[in-house]
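Only one protein chain is missing; all other protein chains are in place.
Chain naming follows the written order as A, B and C, and within any one chain the residues start at number 1.
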Amino acid sequence: MADMTTALGATRLPNPVMTASGCAANGKELHRFFPVSDLGAFTTKTVMRDPRSGRPTPRMAETDSGMLNSIGLQGPGIETFCVDDLPWLATQGARVLVSVAGGTAEEFGEVVDRLVTSPGWPAVVGVEANISCPNVANRGLVFACDPVSSERVVRIVRGRVPAGTPVFAKLTPDVTDVVAIASAALGAGATGLTMINTLLGVVVDTDRLRPRLAGVTGGLSGPAILPVAVRAVWQVTAAMRAGLLPRAPVIGVGGVRTGADALQLVAAGASAVQVGTATFNDPSAPRRVLAELEAEIDRHGFDRFADVVGIAHERTAAP
Amino acid sequence: MADMTTALGATRLPNPVMTASGCAANGKELHRFFPVSDLGAFTTKTVMRDPRSGRPTPRMAETDSGMLNSIGLQGPGIETFCVDDLPWLATQGARVLVSVAGGTAEEFGEVVDRLVTSPGWPAVVGVEANISCPNVANRGLVFACDPVSSERVVRIVRGRVPAGTPVFAKLTPDVTDVVAIASAALGAGATGLTMINTLLGVVVDTDRLRPRLAGVTGGLSGPAILPVAVRAVWQVTAAMRAGLLPRAPVIGVGGVRTGADALQLVAAGASAVQVGTATFNDPSAPRRVLAELEAEIDRHGFDRFADVVGIAHERTAAP
Amino acid sequence: MSGGVVRVTGELIAVRRAGAYHHLTVVAPGVAELAHPGQFVALAVGGPTSANLLRRCFSLHRVKPSGTYGGTVDVVVSAVGAGTRWLTALRPHDPVDVVGPLGRAFPLPAEPVPCVLVGGGYGSAPLFWLAETLRERGCHVELVLGAASEDRLFGVVEGRRSADAVHVTTDDGSAGTKGWVSDVLGEVIERTKASVVYGCGPMAMLRSVTEVAAAHGAVAQVAVEESMACGIGVCMTCVLPVTGADGRTRMVRSCVEGPVFRGDRVRWDALDGGITRVPDDAVGAPRPGGH
Partner (left out) sequence: MSGGVVRVTGELIAVRRAGAYHHLTVVAPGVAELAHPGQFVALAVGGPTSANLLRRCFSLHRVKPSGTYGGTVDVVVSAVGAGTRWLTALRPHDPVDVVGPLGRAFPLPAEPVPCVLVGGGYGSAPLFWLAETLRERGCHVELVLGAASEDRLFGVVEGRRSADAVHVTTDDGSAGTKGWVSDVLGEVIERTKASVVYGCGPMAMLRSVTEVAAAHGAVAQVAVEESMACGIGVCMTCVLPVTGADGRTRMVRSCVEGPVFRGDRVRWDALDGGITRVPDDAVGAPRPGGH
C-alpha cells in the first residue's frame, strides 16, 4: 500500500483526507460512525469570538447535486470551543485543523489569541482562517473578495499563531481572479490555501414565490461544484508552477463524494482534501473517501501519495 | 390562460421562453422536434466574423447535474450565417435573438455591420453580445470580467444596431461583482442583460490523470448552476429596485430544465428565460418549459406573466 | 463505535397503500434493536445516479427487532416531492440505504399516568408504537387523530387496537368530528385526567396542542419536523429556538436534541409563515451593529 502521508508546511499528516469546516460539527457526532483520529486531520466548525445564534430558518435548500446553506456561523464562541470541543478532540487523538473567523480582522486575532492558550492546543496541526465570511467593517463584503482585506486578516492570524503551526487561508471562488487573492494571502504569510468555500446562490420557493432561505442568499456546496473547485486548485497550482505565485500547499475542497473525486483535486494540485456536504449523505464519507483514495493511488501503481499531487499538470500537453 | 407576452425594451414577444445560445445550433435540428416559432425567441449560436474550427476534442465532460464544454465558438462565420441560417429562421417565422462575439471589441462591430445588412434582418428581435468570451487584446481575459472592456464592446454594438432593436449583454458569473459589470453594460447603452453564461471549471480524468477536456478548462452548465443563475439575476434586479442600477430587462439563463426552474428566474427578476443544456437531455425542452411555465403561472392564478417578474423581491421580508 | 446509530443498506420487503400514504417495511439490521418511539430514520433517495444528495427523514412507525428477515423498520411516507416519490415507487427487494435510529425518543412517564396522543396526518405514524409502550407501563392511552380529509388520516383501525380510545377529526368532516384536533383535545384531557399529551404533526398543530395541554394542566411533548440536511447533528440546518432549563433560549438542533421537545419550551412566537426568526433574547442573537 502506498505511503499516504502528506506535508502541510512543517506539519506531516498520516493521510490527506479531512472533514470540511461546518460539515462535521466538532467531532462527537461523526465519531459514532468512525474514529475521528482515522482522518489526516479534523477540520472544526468555524469558531468566532462570541456565541452566535446564526440565521433564521429555513437555512437550507436542496439543489440538483448540491444544497444551499445559510447557517450564519452559528456556534458557542471560542471560549466554549477551547473548554469543551478541542480537549475532546485531543483525547480522541485527532489532529485538529481549527477554522477561525471574525467580523473584523482584529476579531480573527482575538480568536487565535484565546486558541493558542487552550490546553488542547497541542492537538492543533493548523489554523484555517475562514476569510470567506463577511467583513463587518466593509459593507459586509466577504474578506476573500478583496486582496487588501485578505492580506490584513492573514497577516494578523499568522502573527499570532506560533511559527511552527501552519496557517491556511480559505478562499471563496466568487471572485474574478482567485490567483490574485491567493497571492495576497501567501504574501501575508499564509502557509497554504484551502479552496474552495461555497458559491453564493439563491433558490426561489416556487410555491411561495419568495426565496427559500430566510436569509435569501446561501452557499452552494456538494458535487455540483466539484468542477469549480478543481478549476480553482488548477489555476492556483498552475500559477505556482509558472513561478507567478510562491509554491505552497493547497487543501482542496468542494463536491468531493468519492475517492475518485478526491483524486481529481489531488491531481490538479491539492496536497490534502476535505469532505463536506457528502457527509450529510453518508456519515462515514470522509473515512470512506480516504479508503477509496488509497485504492485509487494503489490502482495507479504509485508508491507515494505525494507523487500524485499536481500530476495532471505534467500530463497535460502544452496548449 | 395567462397573457404570456413579455417586453424586452421596445420589442414584445408572445412568450418569454427562448433557446440558449450554443445549445440549439441555428434551429434546423430542433425544428424536427417542435416548431421553432413556438418560442418567444430563438437565440442563435454565437457567431463571429470568420469561420472557426473550435477547439480540439474531447470538448465535453459530464459532471454531476451538469456538464463542462469547450467548444471554442466553432462556427461558419457571419457571412454564412447571414446567407444560410438567418433566412431559414425567418422563413419559419422565428423571432431571432442573434448572439455575436469577437476577439476584439472592433470585431463585434464588424459582425453587427454585416448582420444588419442581411435579408433576414427583419426576423431579428434583438442582438445578444456574448461578452463572456476571451479578449485577444487583453491576454485572453474574458471581456465581461472587466467593466472597461464590457463597456467598450457594448458601446460599439449598441452604436451599430438600429436604435429600435434591443441589445443584450451576456454576462459571466465568474466575477467578484456582477452588479458592477451590469452597470458598465447598461451605462454603455445595453437594453438589458442576459445572465448567466457558464462557470469556468476543470474535470480531471482519473484514469489518465490529466484534464478530461483537450482544452483543459471548460464552461459548467446545467441544473447544477441554477442557484448561481438565480442569485445573479436576484442581485442585479435588487440593485435596480434599490435605484443603484437603471431598470432594464433581464434574460435569465442557467440550469433551467422545468417550468418551475424557469419560474425561479422569473420570480427573481427575469423577463425572459433561456433553456440550454436541458435540451441535450430532452430535445423539446424549450417548448416543454414554456408549457410548464404557463401552467405554473395559471396555477398561481396570475393573469399576466409580467406580474410575476421579480415578485420574489416583494414577497421577501426585509432582512 | 456505533453510539446508538447505524448506517445500513437495507432491503424493502413490502410497500402498501394506506389511504393517501405508502407504508414501507424495510429490513434494516441493527436499527430496530436500538430504536424507541419518537425516533426517526434518514433514508437516501434516488440510488447511485441520484441528484438528490440529502436524506429524507421519517418517523419510525414500528420496528421488529427480529423476524424472518432480521430486524425490520416500518415508515409511513407521504409522496410529496422527488425523494418521497422515488421511495414510494420502490419495489420489494430493492435496496434502501438507512441511517438510524436518530433523535430523542418521546420521554416516558415514570408513573402510569393517563396520556393523550395527538397525530396530524402521517404524524400519527409513531403514535401506535408509543401507545402500546405506554399501555405496557400501565398508562391509560387515548388517541386523537386528525387530518384534512379521511384519506389523509393514518392508522384509525390500528389505533383501536393500540389505544383505549380513538377520536377522529377531519377538516372537511369526511370522517369523525368536523374540525381540528385542538377542538376535541381539551375535552379528552379533562375526561381522562391526562397529565401528558404527546403530539406529532404540522407545526401549527403542535403549537395548539401545546396551548390546549397547558390550558388543561398537562405537559405537551411534541415531535417537530424541521428541514434537515444531515439528520445526525453536524450541519446546523434544523435548528429552532427552544428555552433551556436555565431559562435562556438557544437555537438548538432538532435532529439530535429533538425532534421531541417539551411543547412549552419551544418559542412558538418566533415561528411565522414558514420562517423561524432568531428571538432577540436568544443566546448569540444578532445585535444592532453586529455581534
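Heads up, the rule we're going with is that a residue touches a chain if its C-beta (ideal position, glycine included) is under 8 Å from a C-beta of that chain, and two chains touch if they have at least 3 such contacts.
This structure is a prediction, so every number in the text was calculated from the model and none was measured.
Undergrad: List the displayed chains that the omitted chain touches in the full complex.
TA: A, B, C
Undergrad: Have a look at C:R17, C:R85 or C:K178 and name the one touching the chain we're not showing.
TA: Hidden-chain contact among the options goes to C:R85.
Undergrad: If the hidden chain were put back, which of B:Q74, B:N138 or B:T316 would touch it?
TA: That would be B:Q74, which touches the missing chain.
Undergrad: Using the definition of touch stated at the top, determine which of C:V31, C:V45, C:V166 or C:A285 touches the missing chain.
TA: In the full complex, the listed residue that touches the missing chain is C:V45.
Undergrad: Which of B:V136, B:A163 or B:L244 sits in contact with the chain that's absent?
TA: Only one of B:V136, B:A163 or B:L244 touches the chain omitted from view, namely B:V136.
Undergrad: Extract the touching residues of chain A with respect to the undisplayed chain.
TA: Considering the whole complex, chain A reaches the absent chain at 64-65, 223, 317.
Undergrad: Taking the full complex into account, what residues of chain C touch the chain not shown?
TA: Its contact residues with the unshown chain are 45-52, 82-83, 85-86.
Undergrad: With the missing chain put back, which residues of chain B would touch it? List them for me.
TA: Here the touching residues of chain B are 22-25, 29-35, 45, 48, 50-60, 62, 64-67, 69, 71, 74-77, 103, 136, 208, 214, 222-223, 277-284.
Definition applied: only the chains that are shown with their structure count from here on.
Undergrad: If each protein chain is taken as a node and each touching pair as an edge, is the resulting graph a line, ring, star, complete or other?
TA: Per interface graph, the chains form a complete graph.
Undergrad: From the C-alpha centres, identify the chain that is farthest from chain B.
TA: The most remote chain is C.
Undergrad: Of the chains present, which has its C-alpha mean closest to the combined C-alpha mean?
TA: A
Undergrad: Per the centroid of Cα atoms for each chain, what is the distance between chain A and chain B, given in Å?
TA: 33
Undergrad: Using mean CA coordinates as chain centres, what's the gap between chain A and chain C in Å?
TA: Roughly 35 Å, centre to centre.
Undergrad: Could you give the separation in Å between the centres of chain B and chain C, each centre being the mean of its C-alpha atoms?
TA: 46
Undergrad: On chain B, where are the residues touching two or more other chains?
TA: 64-65, 223 - these are the residues of chain B that touch more than one other chain.
Undergrad: For chain C, which residues are shared contacts with two or more other chains?
TA: Those would be 51, 275.
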